[in-house]
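The other protein chains are all here in position, but one chain of the complex has been omitted.
The first chain written gets the first letter, and so on, giving A and B; residue counts start at 1 in each chain.
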Amino acid sequence: MSDHKPGGVADAGGDGELEAVIGLEIHVQLATRTKMFCGCELSFGEPPNTRTCPVCLGLPGSLPVANARAVHLGLMIGLALGSELAPRSIFHRKNYFYPDLPKGYQITQYDEPLCRGGELGDVRIHRVHLEEDAAKLIHAGASGRIHGSDTSFVDFNRGGTPLAEIVTEPDLRAPEQASEWLKLLRTTLRQLGVSDVNMEEGSLRCDANISLRPRGSETLGVKTELKNMNSFRFIERGIRAEIARQEEILAGGGQVVQETLHFDPASGSITSLRSKEEAHDYRYFPEPDLVPVAIDDGMLAAARADMSELPADRAERLQRELGLSVDSAQVLAFRTELGDYFEAAVAARAEPAPPAQGLANWIAGDLVGRLPEGQDPSDSRVEPRALAALVGLVAERRVSVGAARQVLDRLIEGGGSEPLAIIEAEGLGAMDGGSELAEIVAAAVAANTDAAERVREGNAKAIGPIVGQVMRETKGRADGTEVARLIHEQLGA
Amino acid sequence: MSTTDILDLSAAAAAAAIGGGSLSATELFEAYRDRAASDRAAGDAGLNCFTWVAADAPSEPVDAPLAGVPVAVKDLFCTEGVPSQAGSRILEGYLPPYTATAVSRLRAGGAPLLAKTNQDEFAMGSSNENSAFGPVRNPWDRERVPGGSSGGSAAAVAAGLAPWALGTDTGGSVRQPAALCGIVGLKPTYGAVSRYGMIAFASSLDQAGPLTRDVTDAALMLRHMVGRDPCDATSLAFPGEIELPTAERLDGIRLGVPQELTGEGIERGVLDAFAAAIEQAKELGAEVSDVHLPHAPHALSAYYVLAPAECSSNLARYDGVRYGMRATDAHDLLDMYMRTRHDGFGAEVKRRIMLGTYALSSGYYEAYYGRAQRVRTRISEDFRTAFEQIDFVVTPTAPSVAFRLGEKTADPLAMYLNDYCTVPMSLAGIPAISIPCGHSEGLPVGLQIAGPAFSENRLLDAARALERSIAFDARPARV
Partner (left out) sequence: MAALARLALGEEEVEPMARELSAVLDHVARISELDLENVPPTSHVVEVTGALRADEPTPCLPREVVLSQAPLANDEGFLVPSPQA
């Protein structure tokens, strides 16, 4: 995580008088084999209209039947978010006309959703419900964009894909915070295995509700809805642009109009998606073709059994069982690849065994810092066991920190896989506190008379140049603490 | 066997004759096919019962229980490769790629498709005058309506143009035309027969049901349709089998006559025939008492909120995109929707779409849809309470005998009142059967018997005992 902790109130980026209030609605494509209400296999780039049947084409007389696995995955999300799972939930019809909506209504959950409440990080969850995705409407015409083309093409392959819609409470306060939180949600969902959570391919889509209010006020301002942002960067930029737009309106004495907006990442501009005169009235009513979804103990047990450990639980366990600091535990837990590497290193039973906190520091600090941006440490040449052994050697003071860093460089370069062998081959082993080191120290003290004088006068910080020379002479093999002790001893300070 | 002899056989008797070797399935099929085809060819000079008639007898040998006795099917059942138009211009020429479960189960039982029958558009109507393919005429009197919306199915069976027929009942659309045509019509328990492939009118009420010459045929057809269908989440496994009825008496059977459905608004002649049937029942050993259904008078109101609301949503899919008609000269998407639906739907369908859209719209939902759903709860409770004291509720099926063509088309409310006695059972989802119980003005009168959910076997037995005793002669209707 960056310095923005989930839910931490950050600056709205405004003039200090207004704060942004942001809630997110996330559509997650569920990792089922078939669609939400029919047996058509989910489409992954098949030719248009080859993954359809009477149900997902909305043919006369066809009826939906809900996918048991979609309900199962929905329950897993609810459990992961600590939601209250409804023992009985029902589907509604949301009625509106659009060519990508074959029945003239979307089957979704309305006032009796599968999951209510919950939280992730410091953001509260309002609800999680199941629904079906719309089909794909491809706007033909020269530009390939909505405006200026007069014929569109409908492909029903995607129509009916199962979605879980996760709605947060308006607990977010800043654009960066929103994207950081969304990353946490994505990690959580990926770890659950409920979705591919691929934003580029649309399996994770995010809308943001944004309003401004005077800081400290409890009431909410008029909100706008920013639709379908498909990358973390766009989410941040889109929300920032919308906050700026609202600030400008309010600063000019105007009023924000409740509407649905589109952020164009290319131009950075925000446009209204729907004209105001076409007010929507979805005429929700209970879907008579489906029966209520009843959750029994068996379904709950199955959902629980399928849950892998979630980031928040993992962080808690790393603190409790391995004594990691809160920060270290969160870094490892919220970045799954680091946590997995760490646990592999702990499990490797390396000789000598490293302290857990030291290992965590080395992974999150030295190792990640040395790898190319974004590289998963398990894809590097450094075996978890090798790093564990190296940290163990450092802990036993058989190698200095500086020398160990050199060993790590060799491991990354592929110049060996055994820290001890590298240390021996390159003579990087720690020098003991014997006469050899004492002589080098004495020489360094003699060569830095100014510094030595100031140390003698009680200025501990002045020790630097002397230590530096010792380290140079010993190629970092000397133990820093031992060097300092010897300097002080020799100077009588 | 002569053609007349063949046509005199009930479906069950025909199946037995084929099974026993005294009749060939092809002979039977062709006899009905020719009659149906000539009615279709005659257009308005005939009864206009059909929208499609099969050309050839099915070639496969018939050793199934229904032995090849063909069935006429209401047009709103999807039949693969065969026009399925639900009486609507918007689906003119529509060929579905699949067949409704009820129809394929009958076919699997040995009943091939004979014809598709005319109906009120999307099953909205009580006179069969709301069809894009013209009105159906009543075989008892050509100037009168056959009832609706399964009017084509009822008239075809009454006129001997089909051995039996499949219809659908949302608020009375099997029972009322059966009554007006002097035949038997059964609406099963909601969920007993799969709705998959039935072009929807009001999903929470629609139910497929047989229209037959006698109660035994109704039981036989139902036997081959019931059961859970994985394609219909609202379908249910029928507890046990549907038995062919054998009862001859009604000893110990308690019949309840609800005052709310047997008083004002029902024609004198209908009430007289009903009273005579009640006397017959007593002679057969039934105990008859008054029963109260206090919310029944509000059933029609609730129905005319709920059914239009569901239909306004169910009919949204007719948008000119994937099938059916599309207005050709639309200048944009909105215009395409508006004109396609304007041109494709008839007046009654538009009326109900408007009514339903209104009842669901924000600000009106609670006052209309929400309240109607609560009335529905009350009506179910009324029946539950009644069935603690009695076995069956009996009423006239329709408030009047068949009325004249055009008589009620200008007054939708008067037309809606036809459903007064049948709608409460639809709202409660319980089974009800209409059997002919006599005449008024020379036209048939129907008796409705309703029982608790899944009481079909007992209900059919009671109906069969009364039918034998009443001995209604259906033959005068044959044209």
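Structural remarks
One rule holds for everything that comes next: a residue touches a chain if its C-beta (ideal position, glycine included) is under 8 Å from a C-beta of that chain, and two chains touch if they have at least 3 such contacts.
Predicted model, so just to flag it, every value in this text is computed and none were measured.
For the chain missing from the display, the contacting residue among B:52, B:77, B:122 or B:190 is B:190, taking the whole complex into account.
Across B:46, B:135, B:245 or B:429, the residue that sits in touch with the chain not pictured is B:429. Interface note: of B:32, B:274 or B:345, the residue touching the hidden chain in the full complex is B:345.
Remark: the residues of subunit A touching the chain excluded from display are 32-34, 37-41, 47-54, 57, 65-71, 88, 90, 97-99, 137, 139-141, 146-156, 281, 283, 285-286, 288, 290-294. Annotation for subunit B: contacts to the undisplayed chain at residues 94-95, 97, 189-191, 204, 230, 233-234, 236, 295, 298, 300-302, 304-305, 312, 316, 319-326, 330-339, 341-342, 345, 347, 350-351, 353-355, 357-358, 361, 367-368, 370-378, 380, 412-413, 416, 427-429, 453.
FYI, only the chains that are shown with their structure count from here on.
Inter-chain centre distance (subunit A to subunit B, centres taken as mean C-alpha positions): 58 Å.
Chain contact summary for the complex, subunit A toward subunit B: residues 54, 57-66, 93, 95, 97, 99, 102-105, 154, 281, 283-285, 288-291. In the complex of the two chains, the subunit B residues touching subunit A come out as 76-78, 84, 86, 91, 94, 96-98, 100, 195-200, 202-204, 230-234, 309-310, 312-313, 315-317, 319, 321-323, 333, 337, 357, 360-362, 365, 369.
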